[in-house]
Structures are given as structure tokens and as C-alpha cells.
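Just one protein chain is left out here, and the rest sit where they should.
Each chain gets a letter, A and B, in the order it is written, and its residues are counted from 1.
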């Protein structure tokens, strides 16, 4: 259903076929060859351009996560959060080249993983027309998805995890866990063969990130003082405008995330589909915001801006599994349920004493499951049964694999700072650079 | 002059005609059909891509307004400003689908409004080549303009308006007022028939937002303590870097706002026009900045950074009514006058005791009028008389309609927080989440 590396080629060939056919009516053999070259060259450029523009928009999401998390942690941990986000994006870039791309896309053939080894782009001048797009543009676009998965983990575990175990986990997540899991569907592995459907990654990217974060949160434990005998102690984030900026960046980047997952825009059909995806993606996010605003007003008599932000993100995650097929009404419904999920799941996690600093588990895991589950509503090629199989398979694999890595890290180098270090703040302990050295005594408070 | 929904199709047809003509010289009937299909498919993709890229750039302006306003209000009202901006963008998205698009673009035919009802994109696979672009891409692009109008209102009324009346006004502005007004020109209504010219919306977007904001400011009144017996009490914004970031975001987004308003880039003529618009847009903004910097240095012996930022925005608004026709010299002149306008109108509003927190009225309304008025300087199709008719028509309609809505809201649910709540700050009263809980006692000060 959703292999991610052959579609563009197919689309391009379809265009060629169509063009060729039209021409054949008139001039048969004479005109065919040059028209073929001309048409497919144009389609190749459009497809590649889609990967490049979509890719830089998704790359920009790394900044979105950085700002969202910087705004949602206390000021004594902001430098650390900035450091983790730029480093994890860098690690993802390196690992998705060293092992990731080939594990995910090369020679999976209905199986459970691809081949091992660094990916080699075509040499300069070596790209062939019949691929339908440049190999480097494809690599770039797939890489930024891998980085997104790692960004999700960062937020949940903030304010108490040590830097280096987090970075080591990132190496394994981006170089091994994500690519293997991804190969099952986008690499034409066993789940793709079964007919599982996940257009742009509600499950493959967002819930995989969410499961890895959940495993980490369970192993790591809550922040000291978060859950007390007197209930949940609020630890408000240091900067709402940065959290808002991060959300807007993510929203913007999502047009690339979902839109360019069409993988081709060299025909009017493909570019119209990309357009439809833009509109549906925006609609689902808008519905998520409005629902979260109304619900928090009703439930708490005040509107929680962090819920509005997470409502947008939950709407976006929800529509990601199928942003093309839904009608506008369906897109609004899918996104609105995402907003509901956030409003009810955030306090639920607190009841379970699972400490998720930025709400990544409600947004990326729970809304990701919802989005994947609801695909058959609009896409008749998908079935609820197979969607559930896919959701469970990704959950079990990612949660178990992540849990093993977290437990090994915990029992070897340790993953958590001491209570004294946590009180002092990670910026002083591990970064050595305070985020806001001149404001309000920075890390001395709270 | 400036209907916004048929030009791309026309351009595409023109291309077809041109191509067909060229071909006809050689191969007459035989070659015509396939060439037609090929050429127009490519143009269709380019046109759609212009809407998508322009659209995401203008969407990004929503973040620009959010950051600009977050930086210009006091810290006790920053969360509220973030909340309003993400919610208004969401509302605009929903309303421009539920009523906006069809009111503005469907069946206006020289009249005063279009039809009532939700807009339906073409189904998947249903886009037809002869439209010249994807219907969903067009909807997306027009929607973000509607959202911009609502963003303008938000800044003026900051720091004392209640959340819910503001959101209700936004529903009416984006779902009814803006689309009806817009239909007169871009929907091929009566003003378009007269020859009114407003390329990308100095009047349709910016002054409409400005008039709505002015009506709101008059009904709402100034912030408590702003205008005292001892003169104007300054209430400096909480973060100049966020205000600067917001301005840069808006500047970036404006390339989409003006550039993609060419509505087509499937010919070398169109894409060259888009390029020219980029250059002129940048030039006008640059001139606005430089003039504001020099003027404030001369007048106040210091350079006011908020004036430099608003100078950029005023330059941008000024060139928006006609970014294509001006020579570079004219673009510089038009933008420079925008800078002058800001420097003199901001204190003028204070003299009139109209409290505009971010300077949106000088930037969007006054510079918007200037930009619309000066179109005939460079575009000989426009006349000063008709431009004035258009400016007045938009002013009267928007101001009166907005005033009615504001007065109804005031006399029913009320639009203003109490003086105590205003002193405490909207973040504590209505949002429940402080923007900067750890800095400088946040909302306890000032």
C-alpha cells in the first residue's frame, strides 16, 4: 500500500505511458522517443523538487521540537534541551546514512529488514531517468522522518535524563530500531504485503517515537517532586511563546511531512493530491485546536494554551496516516478526535504517574494510534483488522526493543542524574551554559 | 482587474494557444492535441506549486503575527496572545471552508457576495486540466489570506479584550465580513467591474483587518492607565527579539503573499513577474526600515527598534496593492512613504487616545490606504478615482459591520475584562498558564 520508494517511479512511468499513448494516436514511432524523454525529464524534476521542498520543511520541524521543548521545560534545563535537539538531528543524519536507509529500503522484499551498510547516492551525473527522482533527494526526505522520531523521545524524558545515555539511545533508535520497523511497511516488508496503510507515518514515525518515549519514561521514572502525596505538582514551562513558536514550526513542517509523502508531483493527479493533503492536514490541525480550546474552557473554566498547542499537534498526527482520502468533513472529525484525545490523555498519564514533560505520548503515541485505526473510514483499501495488526506489531517491537536498550543503559552507565543534580538543573550540571543567565535567578528557582 | 480565480486558467490557456500556434506552423492538426496536453499539464503543476509554496509561506505569517504580538505585549498577557493567534488561525481555516470561500468566489458575477455553503474541493482524481491548477491548492492559498486579516485585529486589541468575544468576532470576520468584502474585487464583483485594482490585498486584506481593529479599539477603549493626565504612559513590550523574529517571519511570508498572488507561473512571463514581485516587495520593505531608522534618529535622537520593525511592515503593506508594475525606484518610494506613515501615525493615534498595542492600524490600515491609492503611479490600468471609491467602500462596509458586531458583543457578553483582571494580566485570569513563570515575577510587575 505504502512503500515509499517506488511510487514516484511508477507515477513517472504512468505519465510516460499516458503521454506516449496520446502521441501514438498521431505520430506513432517517430514522436514516441523524444516525447518520452521530455515528459519524464519534467516529471523527474518535479518529483525531486517535491522531495527537496518537503525535506527542508520536515528538517525545519527539528527546530520546532527544539522550541516546543525549550518552552515546556523549566529554565534550568533549557540549554540541555536545545543541545539534545540539535545533536539528535545530527545523529539521525549520520546514522540514517551509515545504516538506516539500507536497513529500511534495500532488499526488504516482504521481510523484516533490509541490508546492512552505508547508503551510497548515485555519483554526480549518475542519476538515471527511470528512477523518477534523484536518489539523494529521496535519501534526504526519508532521513528527516527518521530525525522526527528521535525528536519525539527527547521531550518526554526532559529534565532528568543524562545527556550521553540519551544520545546513545538516539544512535540505536535512528540507526536500527526505526529503520527496521519502517522497513516492514515503507520498505515493502511484511506489513506492506498484508495491506497495512500508513500514508505519512502516524504509526511508523509518531507512535514509534511515542513507544520509545514511553519505555524510557517507565525506566527513568518521574521528575523528583512531580507526584506527591498531595497530588500532582505542576512544573510550568519556562516560555509559552517559544512553545507556541515550536508548534507553528511543526504545523508548517507538516505540509512537507504529509504533502511530500505523496512522493510525486509530476502529473496533475499527483500535484492535486498534494494540494488536497495540504488542505486536509490544515483542517485536522485547526479542528484539534478548536476542540482543545472549547474542552478546556468547559472543564477548567480557563483555556489552557498548552492544550491548544498540543491539540494542533494531535490533529496533525491523527491525519498523518491518511491525509489524502478523507473528505474535509472527515479530516475535521479525525483532527477533532485528536484534540479530545489530548485533553483526556494528558491528565490520565499523570494519574498513572507517567511523567511526560511535553505531552509527547498523548500527541504522538495515542493520537498516532487513533489516526492509523481510522484509516479505513476514508480509504477502502485498508481494513480495521490489518490496521490493528500493524499498530500492535509496531507497538510490541518498538516498546520491547526500546525497553531493552533503556534497561541496558540504566544498568551500565546509568540514565538518570542524581536528585541534587536534578534540583540544580541539567544546564549547570552537564551543559555548563545557563539558558537565561540574567533572568529571575534562572535555575536557582523551583 | 484582479479577480483571483480565473487568471491561472487564462494564463494556462494562453500558453496552450501560444504553443499550439507555434506548432501549427509546422504540423497543424496532428501535433496540436498532444502538445496541448503536455504543455498545459506542466503549467498546471507549476501553477499549483505556486499556490502551495505561496500558501505555506503565508501560513507561516500566522506565526509571525504571534511572535510580533507576543513580543509587544507585557509578559502578563503573552500566553493569551499566543492562544489567540493559534486559535484565530484555526478558526479562519474552518470558517473559510464552511462559508468563506463560496461567499467570496462562487457566483458573484459583478455583485456583492457569492453563494452560501461549504466549499467542496474536487474529489481525488477529479481535478480537470482546464482549470489550470488544483482546486484544493487555490482554496489553501485563499484561506491563509483570510487568516491574515484576523491576525491583524488581534494585535490592536491586546491586553484588555476577553478571549471569547474576540474569538466570536473572528468567526464572523473570517466567515462573513472578509469574504463578502473580498468578493467585490477578487470574486469578480462590482468593484472589479469598475476597474479597482488591489493586486495582493493592501485594501482587501490589510485595511480590512485594520478597519475591524479600529472599530474594536474604539468600542473597547484604551488599556487602563495608558492615557493619563500626565500624558501617554509607555507600556513597553516584553521581548524585542520575539517582535523582531515576528517581523522577519512576516517579511519572509510576504514573498508568498505578493509573489504567489500572480496566481500562475506556468509561463516565462508569469514566473518572471513573480520574480519581479519578490524584488519589489523586498525593496519596499527595506526602504520602510531605512526611513523609519533615519526619521526616529532625527526626531528622538535614538532609533526606536519597534519603529524599524513597523517600518518594514508598512513598506510591505504599501507595495502589496501593486508589487508588479513599479520600477525599483517606484517600489523604493512607495515603501519609504510607508515608513514615514508609521513614524507619524503611531504618535497621532496616541494623541487621539486610540490604543493600538502593536501599531497595527498605522501599518495595516493607513499604509494599506496609501498603497492602494498610489497604484495608478505605476499601473496605468488603474485610476485614482476608482481607487478612492474602492478604499472608501471597503472602509465603510468593514468599519460599520465590525462596529455592529463589537457593539452587540459588548452589550451582550461583554468584551472587556475588569480593571482588576487587567492589572493581574489575562494569562492568570483567562488562560491559567503564565508565559514566563520564572522570570522577574512575571505578571506581578507593571
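Everything that follows uses one rule, which is that contacts are C-beta pairs under 8 Å (C-beta built on N, C-alpha and C of every residue); 3 or more make two chains touch, one makes a residue touch a chain.
Keep in mind that this is a model prediction, so the values were computed, not measured.
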{"item": "Touch criterion as defined above, residue of B:80, B:108, B:194 or B:245 at the omitted chain", "value": "B:245"}
{"item": "Omitted-chain contact residue, chosen from B:4, B:74, B:160 or B:206", "value": "B:74"}
{"item": "Listed residues B:312, B:401 or B:431, member touching the removed chain", "value": "B:312"}
{"item": "Those residues of chain B which, in the complete complex, touch the missing chain", "value": "19, 22-23, 25-27, 31, 35, 38-39, 42, 46, 49, 53, 57, 74-75, 236-241, 243-245, 247-249, 251-252, 255, 259, 265-269, 271-276, 278-279, 282-283, 285-287, 289-290, 293, 297, 300, 302-306, 308-309, 312, 324-325, 328, 332, 436, 439-440, 442, 445-446"}
{"item": "Residue ranges of chain A at the interface with the undisplayed chain", "value": "30-31, 33-34, 37-38, 41-42, 44-45, 48-49, 51-53, 55-56, 59-60, 62-63, 66-67, 70-71, 78-80, 82-83, 85-87, 89-91, 93-94, 97, 118-122, 124-125, 127, 129, 134-137, 139-140, 143, 163-164, 167, 239, 242, 245, 430-441"}
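As a working rule, only the chains that are shown with their structure count from here on.
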{"item": "Cα-superposition angle relating the copies chain B and chain A, to nearest 5°", "value": "120"}
{"item": "Between chain A and chain B, centroid-to-centroid distance (C-alpha), Å", "value": "31"}
